[in-house]
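Removed from the display is one protein chain of the complex; every other protein chain stays in position.
All chains are identified by letter, namely A and B, in their written order; residue positions are counted from 1 within each chain.
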Amino acid sequence: MIPLSWYLLLSAALFCLGVVGFLIKRNLITVFMSIELMLNGVNLSFVTFAHQWHLVKGQIFVFFVMVVAAAEAAVGLAIIIAVFRARSTLAVDRIDLMKL
Amino acid sequence: MHLILFIVFAGFCLAGAINLLLQTHPINSALSLVVVMCSLAVLYLLLGAEFLAAAQIIVYAGAIMVLFTFVVMLLNAGREERTLGSRAGKVIGFPAVVVILGLIATVILKAQNLGSASLSDPITSTEELSRVLFHELLLPFEVTSVLILVAILGAVALARAGDGERRVSK
Partner (left out) sequence: MNEPVLLQPLIPLLPFLGFLANGLLGRRLPKALTSIIALCAPLASFLIVLRAAYMVWSGALALPAIELDAPHWIWVGSLHVDFNFAVDQLSLVMLLVVTGVGFLIHVYSVGYMADEEGYARYFSYLNLFLFFMTVLVMAGNALLMFVGWEGVGLASYLLIGFWFQKTSAADAGKKAFVVNRIGDFGFLIGMFLLLANFGTLTFSEIAAKLNANPDWNGGILTAIALCLLLGATGKSAQLPLYIWLPDAMEGPTPVSALIHAATMVTAGVYMIARTHFLYDRSPFALSVVAIVGTATAIFAATIALVQTDIKRVLAYSTVSQLGYMFLGCGVAAYSAAIFHLMTHAFFKALLFLAAGSVIHGLGGEQDLRKMGGLRKSMPITFWTMTAAVFAIGGFFPFAGFFSKDAILYEAFQHGASGKFLWFIGLFTALLTSFYMFRLWYLAFFGESRSEDHHTHAHESSWIMLAPLAILALLSIGGGWIGIDRFGAFLAPVLGPVGDPATAPGGKQLDVLLSVVAVAVALLGWFVADRLYRQRPDTPAKLAAAFPAGYKVLVHKYWVDEIYGAVLVKPVLALSKFLLEWVVDVAILGGLAWILGGIANFGGAILQRWQSGNLRSYAAWLAAGAAALLLFVLLPWTTLLANLGIHFHVAGH
């Protein structure tokens, strides 16, 4: 008998850890991985609520999130490769051509 | 039993996530993330989502993380260097995260009608899931396949080396 609030708290913790990772990591790829971590945390909360309300649609939503995350990972990594080719660095702070 | 399983694998999740933050080499971070994915798959199973657990392993841990690892190795990403940080990031970001976490935790803990999970809860069968997926949500399903196609095209276009462009070398 695990109260569902524990699952939800775990999900919130994973999400916030993802945000922290996004803020403090200096490698572009690692930042991207933090984003995946955030998505996973959200997935967990979806599944939890699907269990609570006995809704299949909650799980289907997770399915779609996974699909989109996959596509996004592919494109995002391609972008990282292109950026690396242009700037030959993966340090987040060095990629600042957009500054005024 | 349920409790032990939950605590062990929730612990693995958190440990993997924190390790991701603490490691300096991206490959170590990637491997930690794989640990997180697999633990999450077990947790899905505990919540009765058998298809999602499988899909998590296959798609996330098996495909996406492999892709990450390939890119890390392709770009020969080394240890992170010390670069000038962002003061705004620390001053504004951390309190914001704390606020977010605190708020959500408060809401969750105050919620009245959350249920609980146990091992004897019915598992959502794949048949059930596919029935809904291919009947009601057929259109979104097909659209996602188009989405994947677009993503493939985009990835190929982006990552392809142009004419005369400097090849990745070290």
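Operating definition for what follows: a residue touches a chain if its C-beta (ideal position, glycine included) is under 8 Å from a C-beta of that chain, and two chains touch if they have at least 3 such contacts.
These figures come from a predicted structure and were not determined experimentally.
Asker: List the displayed chains that the omitted chain touches in the full complex.
Answerer: Its contacts among the visible chains are A, B.
Asker: Looking at the whole complex, which of B:8, B:96 or B:123 touches the chain that is not displayed?
Answerer: Only one listed residue reaches the unshown chain, and that is B:96.
Asker: Would you write out the residues of subunit A that touch the absent chain, in ascending order?
Answerer: Subunit A touches the missing chain through residues 19, 22-24, 31, 92-93, 95-100.
Asker: Can you list, in ascending order, the subunit B residues touching the missing chain?
Answerer: Against the left-out chain, subunit B lists 85-93, 95-97, 99-100, 103-104, 106-107.
The criterion applied here is as follows: only the chains that are shown with their structure count from here on.
Asker: Write out the stretch or stretches of subunit B touching subunit A in their complex.
Answerer: 2-3, 6, 10, 13-14, 17-18, 20-21, 26, 29-30, 33, 36-37, 40, 43-44, 46-49, 51-52, 55-56, 59-60, 63-64, 67-68, 71-72, 74-75, 77, 80-81, 83-86, 89-90, 93-94, 97, 100-101, 104-105, 108-109, 111, 114-118, 121, 124, 128-129, 132-133, 137, 140, 144, 147-148, 150-152, 154-159, 161, 165-166, 168
Asker: Mind pulling up the subunit A residues that touch subunit B in the complex?
Answerer: Interface residues on subunit A, with respect to subunit B: 1-10, 12-14, 16-21, 23-27, 29-30, 32-34, 36-37, 40, 43-44, 47-48, 50-52, 56-57, 59-60, 62-64, 66-75, 77-82, 84-85, 90-94.
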